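With one protein chain removed, the remaining protein chains of the complex are shown where they sit.
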Amino acid sequence: MLAELGNILIAGIKFGAIYALAALGLVVIHKATKTVNFAHGAFAMLGAFGSFLIVVHWQGPYWLAYLLVPILIGIIAALIEFLILRPLRRADMFTVVIATVFLGIALGEAFRLIYNTELLAVPGMFVGAPFVVSRVFVTKETLWVIAGALVTALACVMLFHHGKIGRGMRAMASNVRGAQLCGYSVDRVYMFAWFLGGALAGLTGVFVAPITGVSVELSIAVITAGFVAGVIGGFDSLRGAILGGLLLGVVESLAAAYVSSAMKNCVSFILLFFVLMWRPEGLFPERVARRV
Amino acid sequence: MIALRVTDLRVAYGQVVAVHDLSLTIEAGDALVLLGPNGAGKTSAVEAIVGLLPKRRGKVEFFGEDISAMNTSAIVRKGLALVPQWRELFPTFSVEETLIAATTAADKREPKSLESIYDLFPVLQARRQQLAGSLSGGEQQMLAIGRALVANPKLLLLDEPSSGLASGVMRTLIQAIKRIRQSGVAILLVEQNMEIARSVGDRCCMLAAGTLAWQGPMQEAIKHDEAARIYFGDTRA
Partner (left out) sequence: MSDKRFGFAGLGPTVFILICLVAGLALDSYPKYVLAITIISMVIGVALVVLVGLGRCITLASGSVMAIGAYAATLSMVHLGVPYAAALLLAILAGAAAGWLIALPGTRFRGHNLAMVTLVFQSVCIILIREAKWLTGGAEGIRVPPPSIMGWRIASDSDFLIVIGVLSALIVLLMTILVRGPFGKNLQAAAGNEVAAETFGVSVPGYLTAAFVVSSAAIAFAGALAAPRIRILDPDSFGVLPSISMLAYPIVGGMYSVWGGLLGGGGLRVLPEFLRPVADYQELFFAGLVIVVVMFFPGGLVELLRRGSALVFVRDAKRGSAPIPAAAASPIAAAAEADASQVLLRVEGVDKHFDALHAVNSANLMVPVAGIHGLIGPNGAGKTSLFNIISGFLEADQGRIEFGGTSLLNLRARDRIRLGITRTFQHVAVFGQLSCLDNVIIGRGRNAVFHSMQQSFEYFIDGPGAVAARREALVALQAVGLVDQAHSLAAALSLGDQRRLEIARAIISEPKLILLDEPVSGVSESEVEGLRQLLLRINAERNIAMLVVEHNIPFVAKLCRTMSVMGAGRIVAEGRPAEVIAMPAVRQLYFGEESAA
């Protein structure tokens, strides 16, 4: 009984760590640029696809995927910021949301056309028998995903809160005019935020590829999970996004095991609905400071 | 040497013309006061000069260099700093982090040390670790000035530093602005408060409805009560 719960929790944390990474990318872009990137799921899908190309198609080493894919997706994201979001900077939120929604579709379709197939399988980084600790099973791959995703996420939080580039993004998030008066260029900070968000999405894709494979549906799954996790965390808090991702993963896993597997997807709806209606500031908001 | 030369500046929001063909110059090390009633276009003018608002037409030169087409961060990095009317601080940044962030604007110049800012406003040193959002109004204004100053600018634009402040704090600010000026920084001060205006400025420009209504030495402006005429209209009518 307890062992079963242990297995469920570990599976939940594994998904949760990936959700956390997805949410983090969304939140970084939103915090710095006030844009919710609905193409984020498609970025992650492209990341998974990149992983497939490197590991399966070209038979390259797995670490190369972890290294190259985030950089490439980051560059693609920065390019998209430059080509599409920058001209729309003065447009209202309605227009921007529509643009990123259809951008996601376009990227997904581009993939489907290149590789005319429904689902591409990607092997895990590690193979081998799981460790068994009092009937709780843990594979190396699971440990790698949990540790890798969480360490990257925490590193990103550190960069954001203590690094020089992070300071620019936080200044921009806090007050765009003030940040400009401190010498930060909107163009450069926005582009970097998109690069970072894109890189996180790409990394999400590499981590998730062995679990789900590569398909167009992946992009919807990632954007939904990332968005819900972000909302749970307050959408403007990086730490909140990580906690929100873990919470969502664990709750989904519990619901799938103890209620029904169909409930798994309904959980995210229920969480999103209740958080938005009753705690729009999220369950883990950042310390609240007075408006200046 | 001319620090700032503005020629035929026009600023408009849609159809609303906020500043109508304004021209003015500031000599290096000089202090100019921009006076005028609410809605006269003073804030629009200084924000357009630093590129926070788009210019419809006109030219802005900073030490001979045309900066009309540059964006704000580039202008600020040239050494033209603005203390904006609403301060525009970062509520979640500590005092110290705010000042560190602002050294970015020094670009290739040597930034001022944080100590020199704390020397000007000792209260900021005591509040070093406090979040900007939790400071009092006067302290926030000091931080906003410190933030502009830490990048070692050659010209400082101050937009109504007195607004919403008690008179005690105002005296501190006047002293600080005088010291900044003595250190060789040119100043363009936007003010409604005559007390600050006369103790800081030598020359004065008065704006009304977006156009230059009067300019001349500060003493003249006070003597002839020019401001009252522009603010209240001809009350004898």
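Letters A and B mark the chains as written, and numbering starts fresh at 1 in each.
By our rule, a residue touches a chain if its C-beta (ideal position, glycine included) is under 8 Å from a C-beta of that chain, and two chains touch if they have at least 3 such contacts.
Values in this document were obtained by computation on a predicted structure and should not be read as measured data.
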Shown chains touched by the chain that is not drawn here: A, B
Absent-chain contact - pick from A:Ala3, A:Leu67 or A:Ile98: A:Ile98
Which residue of A:Leu67, A:Ala106 or A:Val132 touches the chain not shown here: A:Ala106
Positions on subunit B contacted by the hidden chain, ascending: 13-18, 37-39, 136-137, 160, 162-164, 167, 192-196, 198, 209, 222, 227-228, 231-235
For subunit A, residues in touch with the removed chain: 36, 38, 84, 87-88, 91, 93-95, 97-99, 101-103, 105-106, 109-110, 112-113, 216, 220, 224, 227-228, 231, 260, 262, 265-266, 268-269, 272-273, 276-277, 290-291
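Just so it is clear, only the chains that are shown with their structure count from here on.
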Separation of subunit A from subunit B, taking each centre as the mean of its C-alpha atoms, in whole Å: 43
Subunit A residues within the subunit B interface of the complex: 167-168, 170-171, 174-175, 177-187, 286-287, 289-292
For the subunit B and subunit A complex, residues of the former touching the latter: 50, 52, 71-74, 76-77, 81-82, 84, 87-93, 97, 100-102, 104-107, 131-134, 140, 147-148, 151
